[in-house]
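One chain of protein is taken out of this complex; the other chains stay put.
Letters are used for the chains, namely A and B, taken in the order the chains are written, and counting of residues starts over at 1 for each.
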Amino acid sequence: MSATDIHAEATKITDAKQRYKAGVLKYRQMGYWQPDYVPRDTDVLCLFRITPQEGVDPVEAAAAVAGESSTATWTVVWTDRLTACDSYRAKAYRVEPVPGTAGQYFAWVAYDLILFEEGSIANMTASLIGNVFSFKPLKAARLEDIRIPVAYVKTFKGPPTGLIVERERLDKFGRPLLGATTKPKLGLSGRNYGRVVYEGLKGGLDFMKDDENINSQPFMHWRDRFLYVMDAVNKASAATGEVKGSYLNVTAATMEDMYERAEFAKELGSVIVMIDLVIGYTAIQSMSNWARKNDMILHLHRAGHGTYTRQKNHGVSFRVIAKWMRLAGVDHIHAGTAVGKLEGDPLTVQGYYNVCRESYNPVDLPRGIFFEQDWADLKKVMPVASGGIHAGQMHQLIDLFGDDVVLQFGGGTIGHPAGIQAGAVANRVALEAMVKARNEGRDIRQEGPEILKRAAQFCTPLKQALDTWGEITFNYAPTDTSDFATTPSVA
Amino acid sequence: MITNPTGRITQGQFSFLPDLTDDEITAQIEYGLRKGYAWSVEYTDDPHPRNTYWDMFGMPMFDLRDAAGVMQELRECRKTFQGHYIRMVAFDSTRGIESITMSFIVNRPPTEPGFGLERQEAEGRTLRYTVKSYATDRPENERYS
Partner (left out) sequence: MSTPRYSIPGSAPSVPPRDPEGPGAAIAQAPDAMERARSVAAVLAESQVEQVLADLDRDLVGLAPVKQRIRDIAALLVIDKLRMNLGLQAETPSMHMSFTGNPGTGKTTVALRMAEILHRLGYVRKGHLVAVTRDDLVGQYIGHTAPKTKEVLKKAMGGVLFIDEAYYLYRPENERDYGQEAIEILLQVMENQRDDLVVILAGYKDRMETFFRSNPGLSSRIAHHLDFPDYSVDELQQIAERMLAQRHYRFGAGAREIFHQYLERRIQQPHFANARSVRNALDRARLRQASRLFAERDRELGRDDLTTLLPADLLASRVFAEGSAGEATP
């Protein structure tokens, strides 16, 4: 089917008697397909990638997505006529085949602002990804991108701290922050755990981090962990003269438990607490409120996102999750490494970073950004690059992501042959040497390995790190890349 | 004596590298000027990690085109406060940033005694921590001589 075939006429039934006769109508006849609709500045806009079942017309499928994510039910209901139902209907206004992928279509849908409760991610997602993803006429559906109108953005409080204020609190400027996840993930006692934290921070890292599944297990009760970790943090701060932190994971079974843990972290003087994405949107917004009230940086680990963000044909793109999390209000979010062990095409990952850090996102198809997004001065989220990265990739990381990012070298710190402090030194020296060289005007993408080699001449720990991991890369084809056709420019 | 691997206070962008030469400092200042930042020279003899307000050696320098003017201020600051910590700080006034964007130490006292950690036992096994500079037992301007 060609694009022209798809752009079918509006087939909305305008005669009220016909429209509300009991029975089943096509979604497009009910008014969910409006090809001449011009989206309003206050509309929420969504781009879905849909895979209709065999024989289902893509326009009808798009109209169904609009219907099922807004007011429609499977049959005509007369009670619609008690409402200004035209406002409540989402409108599919454009359908195009996905370039180079047979059977898949991009469907653009506009939602009136009245459909959503102010400041509620739970409410927004209940509509947009509520029923529609299980809808039978579709084999698969994916929410690729979303435009949140400024009017709606302003109802969210956003990050409690934001990356600018975070830097001011930490007194760290002009370079990426350095972190590491304490390893092994599971099994360390509180006392042993604090040792790893102390070594990493004293060696030169800015942050250490609990892993997503470190909560309060038999081998280490949460209070024990917090006490030992904070001793390590303060000792390291005195040893270096720097502000240090460790993300204390307060994820727990109930909000009451999480508040209790967060309060204790605050009492001990931690600058940051951490939550996992799996606690849910409402819990995230509650913790964001708590963090704002208590001057705490809120770190979000995106645990679980891979179940619905990774496959291209079904689920929710991570750029949409990133937008929701910026609205919901987190200060850190894991957003991929592009060069590490976890999934991520470099351009697509840069798209996630831009969503977190820019005041305004222009349309940027190669990076998967389909809509303009004005963030209305909402604070910026610090993206975190974590998973299988090491000092030998420093030039690539800084070239891809710039300064506003936390680079987390877990194994790349703790696995250093000369110990954790040496691992931290290697990472910090590589980082500072690379930032310095970039500022001096060097082309770090090309000269990066040479710059690292030179730095290693005066820093043995870095030399050891490069000798150990220098050659390690994770080159697999990414599963989630941007699909777009380059249209010849008019000019 | 500071026992971290560098043997010194590690605040700022480049504390893990050998001290920057004047040419290297100039290159960093030029980078900031190209980005439209305003540079400032700040000094202190109390480098506590939470001592936010180091003293300003003159006001931030706006509308400069070349690093020479900034270097001149740095030279004068070094002459006046030889035994102090001195750092270069860059400000970006872009809407949505409006904060410091670069900061690095360019002068240190000959010896850096560092900090001690005082612990006060509180209820439970909770501890209250105070980071204390060994140098600040002495009055201002006599701390590193």
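Assume a residue touches a chain if its C-beta (ideal position, glycine included) is under 8 Å from a C-beta of that chain, and two chains touch if they have at least 3 such contacts.
Just so it is clear, the structure is predicted and the values come from calculations on it, not from any experiment.
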Only one of B:66, B:98, B:118 or B:142 touches the unshown chain, namely B:66
Specify the residue from the set A:170, A:437, A:452 or A:466 that touches the hidden chain.
A:437
Against the hidden chain, subunit A presents residues 203, 418-419, 421-422, 425, 429, 433, 436-437, 440, 454, 457-461, 464
Can you name the residues of subunit B that touch the chain not displayed here?
5-8, 15-21, 23-24, 27, 58, 61, 63-70, 72-73, 108, 110, 112
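Keep this in mind: only the chains that are shown with their structure count from here on.
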With chain centres taken as the means of their Cα atoms, state the distance from subunit A to subunit B in Å.
34
Show me the residue ranges of subunit B that touch subunit A in the complex, using the header's touch definition.
2-6, 9-11, 13-18, 20, 24, 27-28, 31, 47-50, 52, 90, 95-104, 114-117, 124-129, 131-132
Touching subunit B in the complex: which residues of subunit A?
164-165, 167-168, 171, 173-175, 202-204, 223, 227, 230-231, 234-235, 237-243, 267-269, 359, 377, 380, 421-422, 424-425, 428-429, 432-433, 435-436, 439-441, 455, 458, 461
